[in-house]
Each structure stands twice: as structure tokens, then as C-alpha cells.
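Apart from one protein chain that is not included, each protein chain of the complex appears where it belongs.
Just so it is clear, A and B label the chains in written order, and each chain counts residues from 1 on its own.
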Amino acid sequence: MSAPEDALVPAPRPAAAGPGEVLLTARGLTKHFPIMAGFPFKRRVGAVQAVDGIDLTVHSGETFGLVGESGCGKSTTGRLLTRLLEPTAGSITYRDRDITHAGRKELAPVRSEIQMIFQDPYSSLNPRQTVGTIIGGPMEINGIDPEGGREHRVRELLEIVGLNPEHYNRFPHEFSGGQRQRIGVARALALEPKLIVADEPVSALDVSIQAQVVNLLQELQRELNIAFLFIAHDLAIVRHFSQRVAVMYLGKIVEVGDRDSIYQRPRHPYTHALLSAVPEARLLDAQEEADDRERIRLAGDVPSPINPPSGCRFRTRCWKARDKCAAEEPPLVQITGSVGGHLTACHFPEEPTTAARDEDIVLDPALAAIEDAVPGPAAADEGS
Amino acid sequence: MSTLTQPAGPPAPAASGPFLSVRDLYVRFATEDGVVKAVDDLSFDLERGRTLGIVGESGSGKSVTNLAVLGLHSPNYTTITGEILLDGDELTGAREKDLEKLRGNKMAMIFQDPLTSLSPYYTVGRQIAEPFVKHTGASKREGRRRAIEMLEKVGIPQPTLRVDDYPHQFSGGMRQRAMIAMALVCNPSLLIADEPTTALDVTVQAQILDLLKDLQQEFGSAIILITHDLGVVANTADELLVMYAGRAVERGTVKEILTEPHHPYTWGLLGSMPRLTASVEEPLTPIPGTPPSLLAPPSGCPFHPRCGFVSEVGGTRCQDERPTLAPGRAAACHLSPEQKHTLFTEQIKPRLG
Partner (left out) sequence: MLRFLFRRSLGAIVILLIISAFTFFLFFAAPRDPALLACGKNCTPDAIAVIHKNLGLDKPVPVQYWLFMSGIVTGRDFAVGHCPAPCFGYSFANNDPVWDTILDRFPTTVSLTIGAAAVFLTAGVGTGMIAAWKQGRLIDKIFSSSSLVLSSMQIYFVGPIVLALLVYNLGWFGQPKYVPITDDPVGWFLGLIIPWFVLSLIFTAQYTRMARSSMIEQLQEDHVRTARAKGMTSRTVFFRYAWRGSLIPIVTIFGIDLGSLFGGAMITEYTFALPGLGTLAVKSVQNTDLPMVMGVMLFAATFIILLNIVVDACYAFIDPRVRLS
């Protein structure tokens, strides 16, 4: 990035948000989407329990990663925190201000401080607006007149995100996917936010472009001290980007803690299974085989959030589940052996290390059946 | 490289040469903007029981190649030249009627999105049984029995009940299992899986990849696994073909390529991906720029506008001369083997370590 240094430093920043200070807090945050049916008057027959009582805190300047599979409620959480959705229950506090049910007017100042980057760089930019209008729009709406004029600022922003300022008058379709995502980033930066909620910001991009955008976001965070809520399904990207990570499953946070603690010493069986399922390409030493990690294969897919399992929601796919798991919901607490701030919601947590186990866990009936019938690759190699 | 065409008349002997052999394949699409050179001089071989991973980004030609193997491109807009030999039979220019007999029978395909790739209008059982009934001449009743058997094999619980369900009543992972059941129903010798797990969750992806691997053990099919994710092929494939801008840029076994990749593009791919075990202090090393347009691909080496090692080659060789991909373990790059080795061990490997 060849942006001049002064462009990166925004207008004087209020001193209130020092590093490490609590920026955003959610307590018992819940979103149930009602399912209406019946006749002649529709009534509530159930609810999609998209997010169900989660607590989280984002500090200024940090990246908080939210990871989970589809339907776990991570995107809904992002939309609740930016108040694109109204929470069913719980509270959201932004810098000591309760914004849980704040109206349009009350939200206006907060909206400019919390911005969002979306997944799809194709559909999240208005195709009929020029880049200049798209990026300058937020300033116009909020009546912000930066020094040197809005156009000057937009050109500055284009340069910050690594685009040519000359492209001010171009339309989104003239850009590639990666460049469009940069436009999305510039738009989010226009109001000098304190927090950016990035919902799968790179998953629609090609591998080689993903890294460009991830690096851009990291640079911006370092230079502008913006806090990120980084929502993604890709565990490796979340790990690369976040200092703290929360793992979600069916609307609940099942484990949260510092990055290293979560990735090296997962205590929740689900976190463990997720980590073992990530396919990874890494360089091999001459004698090494690619597939030497332990393997946990869960059965089936994630259950429906309309009718989640009782007790621990993961129990239907968990190899450790016992009666207690169905009867009692495990609280999200720090368990013995975890470092401070590492909370786990499990009755029968894993040992605080992944290296301890060498046996594969295969819950999938089809895999188990085939592997019993046919000698596995290891056995076949021994035979030959 | 043989340019023999099969003599008409008696069927070719089956055992000579590799099971699937693609030679000098070109695929071009006529569009309003010009001719898209989607696949440009591609050759590869695949033996029975082996898995070939084809890795590339969008527009690299990986899917186009495999649709060409099955003959699924519309002849109105597509020109295909070169040879595709399946078990000795020439597939390029083959009659649609003959291809229909092979598709779903000797060669089958699994697609990326199991929701849109299964017909919403017919039951899962019927869609699985259909190719079986067509290719083996079995009765509808036998077809249904076979569908149940296949559903059981791919791990659908209560297959006798689920056989009469419609695809939308299945979850994402189950749909992909049904898709696999459909592809394997006639014991195909060649199975092409086009991004089979991209639309699925991580835990389900792992199940499906394992399932494919295990089923291969049982059926002995050759598999082509197309993906953008090197991680997916790392544990699943035997051989690897890296594609860029419609061309193969590197070929080798998975072991060889992951031990010492030769092509700067492969280095770039590896450097772009964050890994669970890498240091988080180290920033990612993305490939600069964007993939080229296939309407007017760059001259010489198509990767040269994004390559950081053009100066190592010297002169304008990368811009002018197209590097070839030698048979066997090879990379289509003008760097000398020594240069590649030195650059890799001194610059690339420490960063990826």
C-alpha cells in the first residue's frame, strides 16, 4: 500500500476509546424469528431460535472472531450487534449506552461508529451508483464534511484500500470481486468507525484474493485501531485474524477464549471436532504423510434451530453424550485446566490438550460400515 | 505424445495405455465479447483406483475440462479439440448417443451444489434409480431396490423411508450423499467430483471426503476431484494437477508437490492460505493482482503479470515464450530446476514452515 502516512491517520480521535477498553457488550442476546401459521388469524406456532442467549464483549482495537457452521447464528449475531435486527431479548451496550431497542434517531451516532462489511461483493454494492457515491454516501447521510471536501476524502479512502483514486467515477461492475470488496471496506471506513462487523468478508473470493483482503483488513486495524467482529466459517482465517474467538453451535456460544487457548487446547468436543475436520494443505517433510492428524467424524448435519435438542444442543452429535447432557444445559464457565478467560459449555470437557488422543472417532454410520468391511488404507499398506 | 485416432470398427483393446488419457485438449467458447480460451493445451493421465486432484481458482478451466470429458458442453458455442481417451475410447467428437451410454454408467459426475443439482420435481429414489434402470435394463422395482441399497451405502438413515422423499426434505449433507449414491449407482470406473464439498459445512465436508475415499476403496473407481482448496486434495488425492488460466502449470503426486512445489503460482496459493498451525505473527503472502481474462490471456507464461520471479529468469522470456509442461513430475515455468530449488528452500519454505 502506497498511501501517504497522513491519509491513514484520521481526524482527531476522541480520547475515550483507549486500547483495551470495553466497546461493545452483549448480554443474554437472543433472536427468535417467529414462525407464523394458522387461519384465519396467523399466530405464532414456533420460532427459529437463531441466537439464544449469548454473552460477548468486544474491546476497542481487538478482533473478536465468531466461528461456526451454517445455521449457528453467527451472521444473525452480527446483524443484531449492528442493530440491523431487533433483539428478542437481552441487551446490547455500546460504550455505556444501551442500544438494545434504540430507535433510528438514537442509533444515528452509533451507526457511524459501527460499520459492516458484507460477504457478497457483487450484491452488496448498488450497481447504479458510482464508486464515489457509494463511498461518499455514508458521509452525506450523516452530514459529515471532512477537511478538503468529501470527494477528496473518498479519493483518500480509495488509496487506503489499495484502489486507484482515479476510479472515483467508475461503476461496481467495472471491478473484480476482490476490488469490489475493497470498495466495501472503503465504504465502511468512510465514517471512521470504532468497530467493523465483517460478515464472511472473504469467503466469496478466490484463494489468492482472500489473502489480499485479509492483509488489508489487518493493516487497517493496526493503523487505525479499529475493533473487528470477524464472522467466518473458515477456522484458519478466523485464527489468523482474531485475538479472541467464540465458537457457536445452534445459536449458543459453546466455547470462547483467547485464540491460542481455543485452537491448541479446545475443551468442548464440538470445537475439537471442528478443528479435526478442517482440511489443511501444509508443506511436508520428506518422510511425512499428509494425513497424520487425528480424525473425528461426526454423524449427520446440524439439527434444525426450530427444534433444538434439549440440554446441551450438541449432544445429538457428540460421542461423549450421556443422560446428563439431555437433562441439563451446561453453563458457559471456566473449567479446571483452562487458562483465564477460556470458557466452555460442556459437562464432560476434553482434556486440555489435543495431542493426548491417538484414536479416531468415527460416528458416521456409513463411514464406520465401509471401514469395517474394507481394510482401511493403513491396513492395506501393511498387507502389500 | 500420441495423436492416433482410434480406427473405426472393432472396439479398441481396453488394457493399453492409462485408463483416462487427455491429450492436447483445447476448449473454446464463442461469446459476444470474443473467443474464451477456457482450456489451453492440457494433457493428463489417470489410472483406475487412483485419485487426481485438479486445483485452481475460478476461471482456471478445471470445471470446463471435466465437463468436456463428459461431453456436456453445448456444441453450438464450444469448440473442443484434442483427445480424450477413456479406456481406449475416443470421446472428443463421439456421437451424443454413444456418450449417453457412457454417462452415468462408465463415467459419472458429482456437482458442487446438491440443492440445485438434484431435480426438485422427482423423489430422490427415482433420481438414483433412473440411470440404473436405463443402463442395466433393470425393472423399476429393481431400480428402487438398488436406490435403497445405495442410500444405505452412503449413510442415509432409514433408507427405505427416505427413498420416497424429495431433495428439499434432505439436509445439505444428505443431499450430497444422495448425489454420490446417484453417481455410483452403476459402479462407474471414472467419477468426477466438481467441488463436491464447497457448499457444505466443515464437519460435513470431512464426512463426504472420507466417504468418497472409502467408497473408492470399495468400488475401485478412478476419481477426479476438482477443487479450489489445496487442503481438500491434500488428504484425498494421489496425484495433483495445478491449473491457471486454462493451462496446467504443475503436475506431480500430492506428496511431491506438498514436499517441494515447483511453480511460483503453487507457492503463491500455499502462501495465501492461513493454516491452523502456522504462526499468526507472519502476514499472509498473497499473489498480487487478479486472475487474467481468458478472452485475452497474457502472452508467454500466463502467470507472468503476477509472478515475483520474472527477473530471476531474466530478459523477456516470461513475456514472450510459453513454458511447456513436461510429462511426469513437472512445472510449466522458465526458472531452471536449480533456481526453483534454491528459491523454494531459501525464500518460500521458511515463510510457509
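Heads up, the rule we're going with is that a residue touches a chain if its C-beta (ideal position, glycine included) is under 8 Å from a C-beta of that chain, and two chains touch if they have at least 3 such contacts.
This is a predicted model, so every value here is computed, not measured.
Asker: So which of B:20, B:102 or B:209 would be touching the chain we can't see?
Answerer: Of all options in B:20, B:102 or B:209, contact with the hidden chain holds for B:102.
Asker: Consider the whole complex, including the chain that is not shown, and state which of B:29, B:44 or B:111 touches that chain.
Answerer: Looking across B:29, B:44 or B:111, the contact with the absent chain belongs to B:111.
Asker: Just the residue numbers, please: which parts of chain B touch the chain that's not shown?
Answerer: Against the missing chain, chain B presents residues 70, 72, 76, 96, 100-105, 108-109, 111, 113, 116-121, 130-131, 134-135, 166, 168-169, 179, 182-183.
Here is the rule we go by: only the chains that are shown with their structure count from here on.
Asker: Cα centroid separation between chain A and chain B, in whole Å?
Answerer: Between these chains, centre-to-centre, one finds 30 Å.
Asker: Would you mind writing out the residues of chain A in touch with chain B in their complex?
Answerer: Going through chain A, the ones touching chain B are 69-70, 176, 178-179, 206-212, 214-215, 218, 233, 235-237, 239-241, 259, 263, 273-286, 288-291, 295, 297-302, 364-367, 369-371, 373-374, 376-377, 380.
Asker: Along chain B, where are the residues that touch chain A in the complex?
Answerer: Against chain A, chain B makes touches at 57-58, 152-157, 171-174, 177, 201-207, 209-211, 213-215, 217-218, 228-236, 254-255, 258-259, 268-278, 280, 283-288, 290-291, 349, 352-353.
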